[in-house]
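Note that this complex is displayed minus one protein chain, with the remaining chains in position.
Labels run A, B, C, D and E following the written order; every chain starts at residue 1.
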Amino acid sequence: MMKRPSERAADQMRQVTLTRHYTKHAEGSVLVEFGDTKVICTVSVEAGVPRFLRGSGQGWITAEYGMLPRSTGSRMQRESSKGKQGGRTLEIQRLIGRSLRAAVDLKTLGENTLYIDCDVIQADGGTRTASITGACVALVDALRAMKQRGAIKKVPEVQMIAAISVGIYQGVPVLDLDYPEDSAADTDLNVVMTDKGGFIEVQGTAEAAPFSAEDLNAMLTLARKGTDELFALQRAALED
Amino acid sequence: MMKRPSERAADQMRQVTLTRHYTKHAEGSVLVEFGDTKVICTVSVEAGVPRFLRGSGQGWITAEYGMLPRSTGSRMQRESSKGKQGGRTLEIQRLIGRSLRAAVDLKTLGENTLYIDCDVIQADGGTRTASITGACVALVDALRAMKQRGAIKKVPEVQMIAAISVGIYQGVPVLDLDYPEDSAADTDLNVVMTDKGGFIEVQGTAEAAPFSAEDLNAMLTLARKGTDELFALQRAALED
Amino acid sequence: MMKRPSERAADQMRQVTLTRHYTKHAEGSVLVEFGDTKVICTVSVEAGVPRFLRGSGQGWITAEYGMLPRSTGSRMQRESSKGKQGGRTLEIQRLIGRSLRAAVDLKTLGENTLYIDCDVIQADGGTRTASITGACVALVDALRAMKQRGAIKKVPEVQMIAAISVGIYQGVPVLDLDYPEDSAADTDLNVVMTDKGGFIEVQGTAEAAPFSAEDLNAMLTLARKGTDELFALQRAALED
Amino acid sequence: MMKRPSERAADQMRQVTLTRHYTKHAEGSVLVEFGDTKVICTVSVEAGVPRFLRGSGQGWITAEYGMLPRSTGSRMQRESSKGKQGGRTLEIQRLIGRSLRAAVDLKTLGENTLYIDCDVIQADGGTRTASITGACVALVDALRAMKQRGAIKKVPEVQMIAAISVGIYQGVPVLDLDYPEDSAADTDLNVVMTDKGGFIEVQGTAEAAPFSAEDLNAMLTLARKGTDELFALQRAALED
Amino acid sequence: MMKRPSERAADQMRQVTLTRHYTKHAEGSVLVEFGDTKVICTVSVEAGVPRFLRGSGQGWITAEYGMLPRSTGSRMQRESSKGKQGGRTLEIQRLIGRSLRAAVDLKTLGENTLYIDCDVIQADGGTRTASITGACVALVDALRAMKQRGAIKKVPEVQMIAAISVGIYQGVPVLDLDYPEDSAADTDLNVVMTDKGGFIEVQGTAEAAPFSAEDLNAMLTLARKGTDELFALQRAALED
Partner (left out) sequence: MMKRPSERAADQMRQVTLTRHYTKHAEGSVLVEFGDTKVICTVSVEAGVPRFLRGSGQGWITAEYGMLPRSTGSRMQRESSKGKQGGRTLEIQRLIGRSLRAAVDLKTLGENTLYIDCDVIQADGGTRTASITGACVALVDALRAMKQRGAIKKVPEVQMIAAISVGIYQGVPVLDLDYPEDSAADTDLNVVMTDKGGFIEVQGTAEAAPFSAEDLNAMLTLARKGTDELFALQRAALED
């Protein structure tokens, strides 16, 4: 009988909270918490687009990700003092950017760039999926702010996006891995979905042993359950 | 009726060749060609391991990936003159490294490091999956060379690894996308498998529209067909 | 009659709060708030010292400072993606490190290094002085944690350190400048003090017009009043 | 009875010389010597201003500082081969730039940039204050050169700036510390003044023990005496 | 009696081959082989010139050089992961660029830039001279391609350029050193010539003992013999 270190049921998420307007300067600013994982997601709006879009009339969304040096169990060297962002950081911020660009039709943004910054204050597993989930709420706030200051005429429709990690832990598919579970899992799968049930990204890695198509389908089913809960929380947060 | 730009059938691979002993210095050296995509994969053996493994008695496998500036349709700036490797490069070489570490039990390597270098001479889509497929053959040659020079007592068992890209092109799942197909595909999925049928990595990205669980399963079925062909080619090459 | 933008009296500080144990991984972790300025200060303990101290039996304290990209009114480029820390960042972290090294006799630390990380979540003026004030509390917690895990035999005596900015605003010396006041001030002076009334650092800059010795003395008097309030808050926080 | 290593009286400066036209290419070029400390200060004029001033009609002054690798007792690694300027270098060049911008109304420069380069040929304490003192003379020469080549219509009024270091050595305030004195001083204070007696910058650091307001005032009095001598030397040099 | 490790006569070159159209994307693409030394030389054409030539109506030729990590006997660290190109790389690519700029009147190119990329696939001595020899053939192909796509009205006259290394080995001047010979040679001389017999570059280095004017002249005579053979091979390749 498998027992999770967190003592949660296999399909049970951690407590998730979404705190809007967490900092005052950004057009959108959300603190997202998945249990002990805490990430500040801000969305900043700037006039102008990268060179390859100039004159196109369309906007752009890009993302950056960082971790405070002591967000983790042992201190990590600051990437600014190392002089470069590591491969894991670049991989995560590319994933966040791709995912959020699926949330809105870039043509509705005018020639504006939306910078998504996800900064991990405290890490306990699942920081990339928490980032995507929180950033989508901050994105809605930023679009509303753009409308208010006249940068766009109407708030464009947003396809809500949420993300969750699932895995195989001691042979059993489990939802929303925290750090001790993630470290011991056989397989780790990050899933990004739309609230209409489509997949935006599926990234699975066998850690110990290869996984089967059945394993994959079981994990995807769990991921859908998890993201459904997240979509409800996003909606509730945005209605406040 | 969908027609691929390459005029191949939906489940038809490009011609794949694996040329062993392509360069003379490396312990393993393979030129892998998937149609017009050409990658030199070398495996270099060095005594010693990274700090976190010192004294463990086990070895390490790591990978680096590069593209010649004019391997592509328009010239790319050389990463060495830019002063850093881009996010795509780092993402790909992390994928190659993880995949090949699944091929062999690191404990059987002694405290040696195997550097896998995949350098794209000519690109036409699928360079990362070609790299993994070619590198696995070069890895076997490198292990044999280690045995011959006495660095290890016996050639360890290798779990053969192959990789292929699949996608949804004009609504139809297709195998082994070349560059024009990849650019126009709705979904792009890279799959790394073992010759026993397990998954090592599954990385899918919705480019235009979200994809469904059915789409995903259809693509995985194609991927299995493709990798089965690749495993046969790897075996044939290694028997020469 | 001078009126501050903040409507505070000339010698009135903003509301200051010190929240200990703000994040869970670091040996010391304090959220310090001076009005809308919010900084997370962590202290991390690692065995070992820089090369120039090896074998000396004494410890070391060093500091790093960062700002989240949208902690400010308009988004700043992330220093990790620029590839280097700017001059202002380096100047501030050198100041924080020097100041905190005055808090404790390094010989009492054994050959351990204490990393102070000050990360600005939201900026509204006075981030460097808030950082020093908060970090001194986190330092005490870190020393207690070192004692508990046996890294040191007893908690060494700490000379409490606090810092405040003062300035000349419309000809009048004022205490604890927020961002609008700082931008419009004629002179900006950062003062770091001990709770015995000594100066650790005095850094004054004429922004518009040169300042006189009288101006300087009036500002130093205000700074002493401000730091006295901060020492009381530090003591109260540490007694909780 | 305190005795300085240099055998100078407590309020005695080293011999200071200012050699104009030291190199031939720069618009202003001064070799400044404070005893064994020798710095080449050049001012270079270029048409154009940084982006944030374009179209403003006003000019800009910026500074860079460097040390020859063997200007010091033991060889320092060259910052160009390290790949970045260190924190101390950036801190000093920011100080030099701020100080010299106080010397002249930037609106009188037209849209021109004046680059101040201070390169230490031989170091024996006080390089930053020597740099400021020498650069102010080179600035006057550069303004005259600008007038001669028609870049400006008249030479703008220059508020002369000079700088000196003072400290507490064995309990006694002393003027113009050389390297052995600086290394052993309890407090180190750099003071930048105008020839009308105002302060531009005051930067004091307690090295061993905190300093008092009385210490500070005694040091500032010495600094005024020192800069008065420097202003006389600057005037004499410019009258040659 | 001197005997070369390669068993070649003192004035005997290795087998040289020039394979045009080696890769498909570049305007010019040649694989050049000098024995076991193999270099891919591509020429890429881009509209536009560096800033210092804008508006001049003339074109530019520049070169970059790289080595695959395991082109050599032991693996070299990838320069892109080191973050910079080494001195040897920069020296070689400056030499290649200067040499090829002598091949064609830049005024005949219009405001276009030709990027020469020389990437060493396998190294066995003489990579820089092989690069120049191969790049000159690729340059001709690139000019023909420019003509075909209308970037220039006619193919300009090309002054053919070839390069060879010569040396003093055990007291005897020898032609076309491979790696074992180069490592043991007393003097190493790289010579770049035109097919009219003029010198473009002469770079000689005494490795063990100084060399005399007689040595130099003997080596230059050998170099002329070698480049004459290379010019014949270039002509033959271009006539195919």
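Keep this in mind: a residue touches a chain if its C-beta (ideal position, glycine included) is under 8 Å from a C-beta of that chain, and two chains touch if they have at least 3 such contacts.
Because the structure is predicted, anything quoted here is derived from the model rather than measured.
Considering the intact complex, the chain excluded from display touches D, E.
The missing chain, though absent from the display, is touched by one residue of E:90, E:145 or E:172; that residue is E:90. Annotation for chain E: contacts to the undisplayed chain at residues 84, 86-88, 90-91, 93-94, 98, 102, 189, 193-194, 196-206, 209-213, 216-217, 220.
Hidden from this view is one chain, which touches chain D at 23-26, 29, 36, 38, 40, 42, 44, 46, 64, 66, 68-75, 78-85, 89, 115, 117, 119, 121-123.
Here is the rule we use: only the chains that are shown with their structure count from here on.
Shared contact partners of chain B and chain C, listed by label, are A.
In this structure chain C contacts its sequence twin chain D using mostly the same residue numbers, the overlap exceeding half.
Remark: the per-chain Cα centre closest to the mean position of all protein Cα atoms belongs to A. Between the Cα centres of chain D and chain E there is a gap of 50 Å. Rounded to a whole number, the gap between the C-alpha centres of chain A and chain C is 33 angstrom. If you average the CA atoms of chain B and of chain D, the two centres end up 59 Å from each other. In chain B, the positions touching at least two other chains are 83-84.
If you draw each protein chain as a dot and join the dots that touch, you get a simple line with two loose ends. Pairwise chain contacts present here: A-B, A-C, B-E, C-D [touch as defined].
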